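A single protein chain has been omitted; all remaining protein chains appear in their positions.
Letters are used for the chains, namely A, B and C, taken in the order the chains are written, and counting of residues starts over at 1 for each.
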Amino acid sequence: MNFRSDNESPISPAILGAIEKANIGMAYSYGEDLISQRLLARFSELFEHEVEVFPVATGTAANALAISQLTPVYGSVFCHEMAHLYSDECGAPEFFTGGAKIVPLSGELAKIDIETLENVMGGVGDLGVHETQASAVSISQSTELGTIYKVHEVQQLAKIAHSKGLGFHMDGARFANVIQSLGCTPAEMTWKAGVDILSFGATKNGALAAEAVIVFNQDRVQGLDRRHKRAGHLFSKMRYISAQLETYIKDGLWLELAAHANKAADALSKGFYKLSQYSPIEVLYPVEVNEIFVKLPESVAKGLKSRGYEFHHWPGTRDVYRLVTSFFTDLKDVQEILLATKELCDLKNIDEDKGNSCL
Amino acid sequence: MNFRSDNESPISPAILGAIEKANIGMAYSYGEDLISQRLLARFSELFEHEVEVFPVATGTAANALAISQLTPVYGSVFCHEMAHLYSDECGAPEFFTGGAKIVPLSGELAKIDIETLENVMGGVGDLGVHETQASAVSISQSTELGTIYKVHEVQQLAKIAHSKGLGFHMDGARFANVIQSLGCTPAEMTWKAGVDILSFGATKNGALAAEAVIVFNQDRVQGLDRRHKRAGHLFSKMRYISAQLETYIKDGLWLELAAHANKAADALSKGFYKLSQYSPIEVLYPVEVNEIFVKLPESVAKGLKSRGYEFHHWPGTRDVYRLVTSFFTDLKDVQEILLATKELCDLKNIDEDKGNSCL
Amino acid sequence: MNFRSDNESPISPAILGAIEKANIGMAYSYGEDLISQRLLARFSELFEHEVEVFPVATGTAANALAISQLTPVYGSVFCHEMAHLYSDECGAPEFFTGGAKIVPLSGELAKIDIETLENVMGGVGDLGVHETQASAVSISQSTELGTIYKVHEVQQLAKIAHSKGLGFHMDGARFANVIQSLGCTPAEMTWKAGVDILSFGATKNGALAAEAVIVFNQDRVQGLDRRHKRAGHLFSKMRYISAQLETYIKDGLWLELAAHANKAADALSKGFYKLSQYSPIEVLYPVEVNEIFVKLPESVAKGLKSRGYEFHHWPGTRDVYRLVTSFFTDLKDVQEILLATKELCDLKNIDEDKGNSCL
Partner (left out) sequence: MNFRSDNESPISPAILGAIEKANIGMAYSYGEDLISQRLLARFSELFEHEVEVFPVATGTAANALAISQLTPVYGSVFCHEMAHLYSDECGAPEFFTGGAKIVPLSGELAKIDIETLENVMGGVGDLGVHETQASAVSISQSTELGTIYKVHEVQQLAKIAHSKGLGFHMDGARFANVIQSLGCTPAEMTWKAGVDILSFGATKNGALAAEAVIVFNQDRVQGLDRRHKRAGHLFSKMRYISAQLETYIKDGLWLELAAHANKAADALSKGFYKLSQYSPIEVLYPVEVNEIFVKLPESVAKGLKSRGYEFHHWPGTRDVYRLVTSFFTDLKDVQEILLATKELCDLKNIDEDKGNSCL
């Protein structure tokens, strides 16, 4: 009954199977093995575009490496103020870029506001060499609030960025959930919309530890091989990372896994929404992938936790909680936490002797 | 008739004289000369405290070196979003700190709001190793809008910072103007109020190129000598930088020079203020040192420029202009620009055939 | 018949089993899971000392993180000129340390010469702030030539380093092979001998991808948690890295695996040594763990390769080849490559019509 994070989910059996299958005898190291060698073709097929693929093992590494290809050390990178790479990676982007400035922008629902970006771009260069060189825009897809940029929004943002010569990066830690939710193609969401580099996540959605930096724009790839090694992310036994990625994108497994997570989130959010009509509970944002943010009365939150339900209190708030589903979420658990919430609302009201005003 | 910036002013004759006087024969290099050697005593006396002094030649170097002593590479430094070190140093703090995060805070009049800092400090550590380590607070004294933190405000901010283990830095590019304006002692404004390291400016106020990193807190000094060298700021002929600083702080020269600049700014702002009562002109912020921000009708701004008055349009605004005075400002120029402004308002009104509504 | 590198070996069945066993349901992320939590106790037991453990997934990451804890950005780190961290990590130590200088020292058999280190230490500080601050010594154990520092040699080097205030690091990518070969305890080889931080390798000896930074000296641990995260090496599903390490050191598995590799190397080197007495073949260095360096006539090297034996030509040489064994090496393959070598020598001699001078 763990709704803390999808990164607390286990390995999908199919992906563990791929690791086991790869474990036959000796194989060339550092990505020269057969599985790693064919990964490029697999991803190029998936994205309908010639791509370069750099498998890594954490999303932090993927983002920081991607960003470091898009800015000089004296550059700046614009992202939403809630972006993972701004707030949750302990300065990895600053580290990997050699001290570029990561500039936070505001915007509703954790999405960079198009007008805000236009305004910021309008002022670029006003201070000459006294300001860092505006170099890249990065968006989180899905966002840190579980919302999604529609394809046309990505297009608009990328167009603004490109018009000023900036690169465009997408943090796709939950890329599968987004594609599954929108039903568009990976190509439509990325290079066709203007994405230069994508952090393609698999870990949260069934891998042991596997992400990939996908470079669509060949002008941005030079030197990434050395940055990859230099950061300690070129694995000697790369075959086991590659095997995860290969199986993940094979035969639509990644979208199947995401579909389950999204479905569980949908059920959970609909249940909370129904409860919200009779109680102080509030569903805060559109639930577009597998994250739900709800305001819960303290008694309810405590009650759920005491019954063994686990989820995160959202930092910086008093009573907001985040629940995340995954490919592994049991739909019964979803029903049960909703029932438990309903009960806890009832009990609270009875205590206060005001009758059943909650539900 | 240049009101662009005090860093466009020349060398004060006394300081140039000190350079000339230092130019006698051979002298030990890299700060081992006699002038440099006695600088420490001179500054310790000025600040009534044992200090360490690292002469540098730009404010950017002073700030970036100071900050690099107060944060590990995985740390964060909080400053106002208008702070020079955030916006105008092309990422020097990120460079010198090895990629620490410089976090912008909001606040009226370009001053960090005390409540804002308290709130931010309240959330420090919520994300554990996923967030950078909150390590320092930096304030600009005077601010980028020409305002001043009062001594008790510095005390409050420093106290909040120290209570969480953060260091406290003051960017004193116009420190002389502040001390002269407030009439407090250098000690009261710095270590007595909780400042660990000060960027002590002289260039804008009469030096050729001389600033000093002043370390009050001995726990923060280790390694600064090597950072100084490694950044290319340990001058071989240090005597000429030291001579500037020595003369600058001798017999109150620094405050005399600042007094003139402040007086000129006072006259200028009072004149504009008077004009503002009869015209669309607006003096935007309290003029506490030597910077004045005014809203000027386009016709007036253009008119002044065509008559040879020089000043900066403020980036990101439509009609705000900054005028800066210095030790070198001719008070006659102040009177003349005010007269010219008055005339330009008159002319404009006459053109529009609405009578003398401006003045 | 792959003697290229032990990092081309597969996952040991016991370690793969541990991953499978860890794959039950949800588990806290980022090292808060039960397996990761008990890792500290397991390693403290193994080393008979309270240690801190930071699991990572590559040796490059382990070394670079370790080194970054032992030097300030303006420091220098001394290692052998053949050390992996000097030559084979694409500048990772420079990157992670923020630009410290990695200084190569000479010495026979890829081991830092004690007298050389003494001499270098004797000159430390001569140039004052013009030189980087001597901060750490790093040794590879085993070395890049497959040789070993005896315990007393480690003691001597560490003592010299410590006497000047430097930290002492050991790159133990093949630590298991060393301990198995010497028969000393892990404690004797590390903290008892003066090692402050150890890069403890498991990947080359049976893991999927698992290394650990082991900190013996508590004074050196501060901030490593954030460096770990910031470099993208804090895995969300840490349980799978920890499970590998736990099983690796349990019940002596690591030494069993190493024993097999060492035994295979011993057989191989003895065979080559025997052949060397009747042929131009030459075994170059003492074979103390699982690496063998041999000079082979070009015809022999080519002949072996054409028969499917794989091994590396040693860069910078004309006719030196490295053969590496692993826990997975089939002892029959060892016999067969020796037989094949013997044959190739015969054939060569017959071609040259000089009779059987080779064997």
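Note that in this section a contact is a pair of C-beta atoms (placed from the backbone, for glycine too) under 8 Å apart; a residue touches a chain by one contact, two chains touch by 3 or more.
Note that this is a predicted model, so its numbers are computed, not measured.
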Sole contact to the chain not displayed, among A:P72, A:P104 or A:P280: A:P72
Contact partner of the left-out chain, one of B:H169, B:R226, B:H260 or B:K295: B:R226
Selected from B:A57, B:V120, B:A261 or B:I292 as touching the chain missing from the view: B:A57
Options B:L234, B:L268 or B:V283, residue touching the unrepresented chain: B:L234
Residue among C:L39, C:V53 or C:V129 touching the omitted chain: C:V129
Residues belonging to chain A that touch the chain removed from view: 30, 72-74, 98-99, 129-130, 132-133, 223, 225-230, 234
Touch residues of chain C, complete complex, unshown partner: 73-76, 87-91, 94-95, 97-102, 104, 123, 126-127, 129-132, 315-316
Interface residues of chain B (partner: the chain not displayed): 2, 4-5, 7-11, 16, 19-20, 23-29, 56-62, 64-65, 89-92, 95-96, 203-204, 208-209, 226, 229-237, 240-241, 328
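Criterion: only the chains that are shown with their structure count from here on.
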Most remote chain, CA-based centroid, reference being chain A: B
Distance between chain centroids, defined by C-alpha means - chain A, chain B (Å): 42
Centre-of-Cα separation between chain C and chain B, whole angstrom: 53
Multi-chain contact sites of chain A, meaning residues that touch two or more partners: 89-91, 95
